[in-house]
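A single protein chain has been omitted; all remaining protein chains appear in their positions.
Chain naming follows the written order as A, B and C, and within any one chain the residues start at number 1.
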Amino acid sequence: MLNKPCTVDMKVCLKSLHLINPTVLTSGVLGVSYSLMKRVEEAGAGAITTKTITKEPREGYWNPVFVDLGYGYVNAIGLRNPGVDVFREEIRRAKKIIRIPIIGSVGGRDLDEFVYVAEEMLEAGCDSLELNLSCPHVSGYGGDIGSDVELTSKIIKEVKSISEKPVSAKLSASHAKKNFIEKYIDAGIDIIAAINTLRAMVVNIDSMTPVLSNIVGGLSGPCIRPIALAVIYDIHREFPDIPLIGVGGVEDWMSAVEMILVGASAVGIGSAIAKKGLSIFKEIVKGLEKYMEEKGFRSVKDLTGYIHRN
Amino acid sequence: MLNKPCTVDMKVCLKSLHLINPTVLTSGVLGVSYSLMKRVEEAGAGAITTKTITKEPREGYWNPVFVDLGYGYVNAIGLRNPGVDVFREEIRRAKKIIRIPIIGSVGGRDLDEFVYVAEEMLEAGCDSLELNLSCPHVSGYGGDIGSDVELTSKIIKEVKSISEKPVSAKLSASHAKKNFIEKYIDAGIDIIAAINTLRAMVVNIDSMTPVLSNIVGGLSGPCIRPIALAVIYDIHREFPDIPLIGVGGVEDWMSAVEMILVGASAVGIGSAIAKKGLSIFKEIVKGLEKYMEEKGFRSVKDLTGYIHRN
Amino acid sequence: MVLRDPYIPATIIEINQLTENIREYCVKLDKSIDPEPGQFAMIWIPKVGEIPISFADWICEEKIAVFVIARVGKVTGYIQENFKTGSKMYVRGPLGRSFTIREGAKCLLMGGGYGLAPLYYLAKKLLEKKCRLKIILGFKNGSDVFYVNKFRVLGDTEISTEDGKIGVRGTLIDVLEKVMNSERYDMVYACGREELLIKIALICNAKNTPLEVSMERLIKCGQGVCGTCVIEPSGLLVCRDGPVFDGKILLEIKNHSSENFTRSIKIVCRGASDAK
Partner (left out) sequence: MVLRDPYIPATIIEINQLTENIREYCVKLDKSIDPEPGQFAMIWIPKVGEIPISFADWICEEKIAVFVIARVGKVTGYIQENFKTGSKMYVRGPLGRSFTIREGAKCLLMGGGYGLAPLYYLAKKLLEKKCRLKIILGFKNGSDVFYVNKFRVLGDTEISTEDGKIGVRGTLIDVLEKVMNSERYDMVYACGREELLIKIALICNAKNTPLEVSMERLIKCGQGVCGTCVIEPSGLLVCRDGPVFDGKILLEIKNHSSENFTRSIKIVCRGASDAK
């Protein structure tokens, strides 16, 4: 640090949300307790998204809930969470010991649930909210909400009206359409995070059964990165002003670079943790820094969407 | 053959389309000339789908058009085809030397083009038509049509009105929704083929450019199989009577079994040919036959959708 | 490698009733694996469920894994009621961190119930590394005793039962105090109920003797992503950072297995129960 001037600025801003670096723990992975959030901060993350929290507690689905396919993963945890009344305490405790921003992921089956959970999360001290409009395997939640653009716009409007903190929409690949996003922006959305997992299933031909107890789940990991890159590329081309969190298959600094080049301001890190553990955060930040130095970029901001200008 | 009675019936029927076995060459892979179609028949396929044909010739996109990612492929060929007036001759010639069914894949930007191409294909002797409602990277075609359920229903109705041959709809994962399919069935669709590739892109961080000349393309191969399986599972559960061609990531007999277990009557084989060549057809038929013998199934029909009954 | 799914088909080739509630299952795997003592497998029974079970042994040449399974609920109950020789299960693993083995060390192994399972495999491996073993096994009643002769072959073995039918009357802890007062060990390994482990940790701490314990929490993903198996306040994950941990973590633990193991809404409310 002393003999090498830090030439690269790793900080990023997602509206009023300031990150020391562009790595974000994505929703559903480890963001279930204050102690795990603390570990993620220590591991070097720029921000933490909590597990999606609903009003009532949800036990989630029975095992098996997570299948490693080598090139990706299929999971059906089933939005397992203790409910916002309990989780509020977890956030309070986390806020006491954690300095990086905590983004509360809000789940719900209707406008009321979204607003209720959002309010509680804000009160507990979340620095930002992310609306889960995209989980593909819990009926009534996530993608079922996100497919209804009118309802979603209303949810965004209501949540924005009670929130001074930036609000992001977590989109699935199939709903990341121009006409949807236009309406979300009109409704006041600050940030877009994409993509969530894609509805998928794993079949075992020996037992002749599905592997997941819930039968269907969501595909994540390296193999969805080409899809996520196209989504972020498309959104950034149409809406260059909205900050994007690129999520899907980020597994190393190179994939983080890919995401940022196509338009992401920050990158979400999820199932890659299964393979690499928490060291992935520092690995990405270091690799990205070195890449930017070599290519002559001064800040992540300059790299964001560079592929559109190159 | 003499000392082992053939106990397993490999024949499948997709409405009035009779296949000697459930392997189908999927659209866009090798189905561009009579000689290649002949080779595919000799390789053991049960049916052949042609490249998607449009009214006018289309040169397609410039190289690179095909990227091998190990776990899958991203392609943007760009519906390169000589136009139906020329391709008609190719089909005529193919029909003279090929005995397995030829399914003509019909492309179009509007109702008129679909009907025009369909008519020509039928006249040339196609045994069935497949409507491409799902190609994800040619603006105005494929997925852009498939996202408009009213237009699509109209196209199906019109094509059905001029066709005595079975007509199938080739769907993308994001349009394989219950309310869409209901309308297609009302409009008279005979068969559903799913899925097409998923919109995707590949980025090279060294050159800081997209790899495909068209920037975005479609993801195929093993890594989309979990998505395709969920689509076929969902459709078969809701509409058990409509014959399904399961397409997406079929790479060996085991993946064919997976597809059939969740509800496919036949399986499409596409980009796996890049890795395995044409021997994949016989490999799948043999493996499937052996599996059915071991598990005590008498016919592919009995295996179709078995996972729903197990 | 592109995997189809992570489950290795396995066929039961032998079942032994060890006690009323505990059975030993010898299963032949379709593929070789390389488990270390302390690691576990996720055992999937299609249409029933999937549970974590420790390796009680591994016979490499024959690809045979030994699992000692106590009947507690849905999946373990299903196994005991329905599984016969020839039945099939599916195994994913080995998962987790194993016990530390130091060549030639003087080791004390202690455990109770199905906790004996990982200890047995550990004892075998320790012997291969020229360690000297003292083994203390605790059981509730005389009728709960199992595996004792198998352990005796490997080292100096003492037993306690609460009803006094076999060995010393009392608990593991009684034996432990006696043993630790008379001799120093390089390493203590323990496996059993968490209340027991905490007592052992206190004793080892007082004696300044290194301790490794195998811990349990509800396991969902088994790959360190869902966070279900977290131990508070450290944030350590049983499935990934464990199940084998330094005994010290027991001294500061906040959420105990008893709370965590209830497959009810309570599990999900762990956060709240910690708060109190």
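Keep in mind that, in the parts below, a residue touches a chain if its C-beta (ideal position, glycine included) is under 8 Å from a C-beta of that chain, and two chains touch if they have at least 3 such contacts.
What you see is a predicted model, and the numbers here were worked out from it, not measured in a lab.
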Missing-chain contact among A:Y34, A:Y71 or A:Y233 belongs to A:Y71
Missing-chain contact, candidates B:V67, B:V149 or B:V257, resolves to B:V67
Touch rule applied to chain B and the missing chain gives residues 28-36, 38-39, 51, 57-60, 62-71, 75, 77, 80-83, 86-87, 89-90, 93, 202, 204, 206-207, 209, 211, 213, 270-271, 273-274, 277
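Note that in this section only the chains that are shown with their structure count from here on.
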Centre-to-centre on C-alpha atoms, which chain is most distant from chain C?
-> B
Going by C-alpha centres, which chain is most central here?
-> A
Return the distance between the CA-based centres of chain B and chain C, expressed in whole Å.
-> 50
Express in whole angstrom the distance between the two chain centres, defined as the mean CA positions of chain A and chain B.
-> 34
Between chain C and chain A, distance of the C-alpha-averaged centres to the nearest whole Å | 36
Check each residue of chain B and list the ones that touch at least two other chains.
-> 70-71, 222, 254
Multi-partner residues of chain C (at least 2 other chains) = 2, 4
